[in-house]
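After this line comes subunit A, so read on.
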Amino acid sequence: MDRNQIGKWLRSPQKMSNKYSLHAVYFCTGCGIIEIPPSITTRWDAERFGIIPAPNPRQANLFLITGYVSLKTLKAIIRTYEQMLEPKYTVGFGSCPINGGMYWDSYNTIKKLDKYIPIDGWIAGCMPRPEAIFVAVTHLWTLIEKDMATGYIKYRKNYKQYRANQEKIYGSLDWPPLYK
Partner candidate 1 sequence: MDFLYNYIYYIGAFGLILIGLYILLVKHNLIKMIIGLSILETGVNLFIITLGYLDNGTAPIFSKENLESNMMVDPVPQALVLTAIVIGLAVLALALSLAIRLYDSFKTLNLKKIKEQKW
Partner candidate 2 sequence: MKEITYINPVLLIAVPLALAFIIPILKFVWEKSIKWIPVAGFLFDLIVSITLIPIVLQKNIIVKIGGTTTPFSINLVVGPAGLLLSIMISLAGFLVAIYALKYIQEGDKTKYHILFMLLLTGAIGVVLTGDIFNLFVFFEVLCISSYALVGYLGNRAGIESSIKYLIQGSIGSSLLLVGIGLIYGQYGTLNMADLAAQIKTADSISLFVPMFFMITGLGIEAAIFPLNSWLPDAHSSAPSSISAVLSGIAIEVGLYAMMRILFTIFAAESFMGFLLFLGVITLLIGEMSAFSQNNIKRMLAYSSIGQIGLIVFAFSIATASGLSGGFFQMISHTLNKALLFLATGFMIYRTGSMEISSFRGLGKKMPLTALFFTIGTFSIIGLPPFVGFASKFLIFKAALAKQELLFIILIAVIILTTVIEGAYFFRIIQTLYFKESDDKSSKQESAITALIPMFIFALLILILGIYPNWIMKFIHSAASELLNKMSYLRSVLG
Partner candidate 3 sequence: MNILLMILSAIISLVTGMFFLGLARKIMAMIHWRYGPPIYQPLIDVIRYFHQRAVSHGFIFDLGIIISLIGSLLVVFFLPLGNISSFSNSGGLLVILYILILSPLGLALSSGESANPNASIGISRKLILTLSYEFVLIIILLSLMSQYQTISLQEIVMLQARKVWSFASWKLILPGIAYLLILPAMLGFRPFEIAGASQEISAGPSVEFGGKYLALNTINHGLLHFITIALFVNLFLGGGDLFGIFDSISGTFWGSFVSLIIFLIKMILIFVISVFINAVFPRLRLEQATKYILYYPLSIAIVGLIIVVAIN
């Protein structure tokens, strides 16, 4: 731990702990999941940054969407995102969540994920290597430190719009709105 970090810890423990304790939910739909095991095991060892896979969204604060998002999986993504506790951060992993990637013309794939849930950052590439994840994480640290990773606040503020977008696809969702 840096000596000057102690001051930061004392000043804002919330921010610091959010930075150094990123428990991730991996949303493993596409080929992106293949990059995850090397990143958390011996070769790249994500745990030294405090990143470990969380067993469920309630205990996580980082949401990694790895791979293309189909109509069907979007529902699960929304549900999982809503169940995560605030503050929470989302990272789209690979080009598919960004713009559909190689499925850009598929009728069944979501092209603009951030219409439905807020995304704090993207990792481009098809596929990005594990190093890219760590670069993204350091970027995310910066964003958290600068209070710029505010996706969850955006979601809360514009919930009606997000919900409308979601319902546009599905007609109606099973679960009640998260915010009134």
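As a convention for this text, contacts are C-beta pairs under 8 Å (C-beta built on N, C-alpha and C of every residue); 3 or more make two chains touch, one makes a residue touch a chain; residues count from 1.
On the choice of candidates, all candidates are chains of the complex that A comes from, given by their letters.
In this text the structure is predicted, and so the values were computed from the model without any measurement.
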- Query: Given the complex, what touches subunit A, 1, 2 or 3?
  - Reply: 3
- Item | candidate 3 contact footprint on subunit A (complex, rising order) | 1, 13-14, 16-18, 20-21, 23, 41-42, 45, 47-48, 50, 55-56, 58-59, 61, 85-87
